[in-house]
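All protein chains but one are shown at their positions in the complex.
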Amino acid sequence: MNTKELIVEKVKDKFGESVEEISDFRDDLCITIKKDQIVNLGKFLKDNPDLQFIMCKDVTAIDWATLKKRFTTVYHIYSFELNYSLRLKSNIDDDPPTIETVSSVWPSANWYERETWDMYGIKFLNHPDLRRIYMPEGFEYYPLRKDFPVLGIPGSLPLPFKAE
Amino acid sequence: MDRIKQIYNDEKLLKKLQEDQNITIEDVLENEMVINMGPQHPATHGVLRLVLRLDGETVVGIIPELGYLHRGYEKMAENMSYIEFIPHTDRLDYTGTMCNNVGYVLAVEKLAGIEAPKRAQYIRMIVSELSRIAAHLVAIGTFAMDVGAVTMVMWTFREREKINSIFDRIAGARFTTSYTRIGGVASDIDDQAIAETVQFLAELEPALIEMDKLLLSNRIFIDRLEGIGILPKEDAIAHGVTGPNLRASGVEYDIRRAQPYLFYNEIDFKIPTFSQGDCLARYFQRGDEVKESIKILRQCLDKIPQGEVIANDPKKVLSHKTEIYSKMEELIHDFMIINFGINPPVGDTYFSVENPKGELGFYIVSNGSGQPWKLKIHSPSFCNLQALSQLCKGVMVSDVVAIIGSLDPVMGEADK
Partner (left out) sequence: MGLEAVLKKDGFFTTTIDAIVAWSRKSSVWPMPMGISCCAIEMIAAADPKYDIARFGSEVMRFTPRQCDLMIVAGTVTYKMAQVVRRIYDQMPDPKWVIAMGACTSSGGMYRSYNVVQGIDQFLPVDVYTAGCPPRPENLLNALMTIQEKIGKTRARDFQNRSLAELEHS
């Protein structure tokens, strides 16, 4: 069987009831899972000797701008053994949005989760160092949310005083 | 004058000034210093701020701070159409610019299901490899300048000027060109550009040999780089490092071979790897990659077929201006594409290409309209900088400069 079916079968064996959706748009396999199982799924995918997804390429989030289930976190992971890229998603429906961190499984997720916190306001529980990474420390808003305007809010960032 | 008198008559301030004279230190050798290697620094390759904790001259801890060049690309991408974003991708990795354009356009073509013609794909390969040579020349030149060999910058920029004049001939601008379009490239390349490229390659090989002779017989250069900043294989994968830094640590991962795009599976080239993982290995890695790019370019220039340079899909790809001005249907399609966008189907894709700095990936979420709902840029310099705090523990301050130069971050793409 080919790689896609192998992965789907192994994940469904172990996490059958938590998997919400498996999709295959434009040949990219994507598994949506409930948010409390994300760390267990990550550990399973990393430690299993047939799969070995040891590199985490990206962690980001999507803001759907609806009242319920507003955010979805997206993880891209890669396996050198199978030469395959996989996408994991999990929907977040509480307010303020929180999810468990995966930096215990993949250390490279550290800065990606800081960026997601800075841009979207999703708090990652048990993260070693959750601070803003792009915007200055005292900034009060989350720029990539759909209710923040592109031009910014005037007065939210200070300019140096022009001496003349 | 009145103001100076005012300061000296202030009671509280005078008392504070006199208090500070009685400072004692318990143990003279037990103090650690916190130093700021600020955003404006000749050796940080852009606006990167490092806060170093030093014990004498040895670095005990390091914290990088980004965000000094955060221009808001992802937010702007949600408000403009796919075609309007192409000039913005130019400015991501501003040392090798055409590769970014090619990567973005390939991601959008994957999402929308458009296929570019063969001649356009070969032209994209040629400009990608020229950009790779240009970016590695800047990297080698500034790296050598940071370590102390100031002549290298002048020599590598002299070669880079020839690449810039080739780009000027092909695309009209020296380096931020926005040359690719969705469905192909903007215009065809003529025979003189190909002749200039062939002549440039003939002049580049002896220049590379000269540069090697200048640096590698210099005892100080070798001593300064050998054994410094060793990045072992498992740590490189765990930190998400990609590109020449990963290949210099022993992992043979190149997207042109692993998931081939354009026509790289028809071209014969090697992937150089080194196993030591120190700064000298990264320097050699970039030099070898320039030599491989020369090989790829020669093969592409031989194999390039004749044909069109833009796809024939009128509902999604802009057609030629002469036809728009003279025929009715092309005019209507042009109006619809410019005003309402190309409308790819609902869904999300991720596509990555091999940039000179690492793996550049675009994750596009579309909701069916002409503007993306979300565009995430996976930039290689952001990931490479994560490894910095581990690499710099226990080295001297001047080695920090060498390590940053060998990792080669570009802040335009690390800060997006």
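Read from first to last, the chains carry the letters A and B; within each, the first residue is number 1.
By our rule, a residue touches a chain if its C-beta (ideal position, glycine included) is under 8 Å from a C-beta of that chain, and two chains touch if they have at least 3 such contacts.
Remember, it's a predicted structure, so these values are computed and weren't measured experimentally.
S.K.: Among B:70, B:257 or B:291, which one touches the chain that has been omitted from the display?
M.R.: The single option touching the absent chain is B:70.
S.K.: Just to verify: which one of B:114, B:153 or B:238 makes contact with the chain not shown?
M.R.: Of the listed residues, the one touching the omitted chain is B:153.
S.K.: For the chain left out of this view, which of B:38, B:148 or B:287 touches it?
M.R.: B:38
S.K.: Which parts of chain B are in contact with the chain that was left out?
M.R.: Within chain B, the residues touching the omitted chain are 1-4, 38-42, 46-47, 67-72, 75-76, 87-88, 91, 94-95, 138, 153-154, 157-158, 160-161, 164, 174-176, 411-412.
S.K.: Residue-wise, where is chain A in contact with the chain that is not depicted?
M.R.: Looking at chain A, the ones touching the missing chain are residues 135-136, 143, 148-153, 156-164.
The rule is simple: only the chains that are shown with their structure count from here on.
S.K.: Under the definition above, what is the set of chain B residues touching chain A in their complex?
M.R.: Those in contact with chain A are residues 66-67, 70, 72, 74-76, 78-79, 110-111, 113, 237-240, 251, 253, 258-259, 347-350, 359, 361, 363, 365, 373-374, 376, 378, 382-383, 385-386, 415-416.
S.K.: Can you name the residues of chain A that touch chain B in the complex?
M.R.: 25-26, 28, 30, 54-58, 60, 62-63, 74, 76, 80, 83, 85, 87, 106-108, 110-111, 119, 132-136, 143-144, 148, 150
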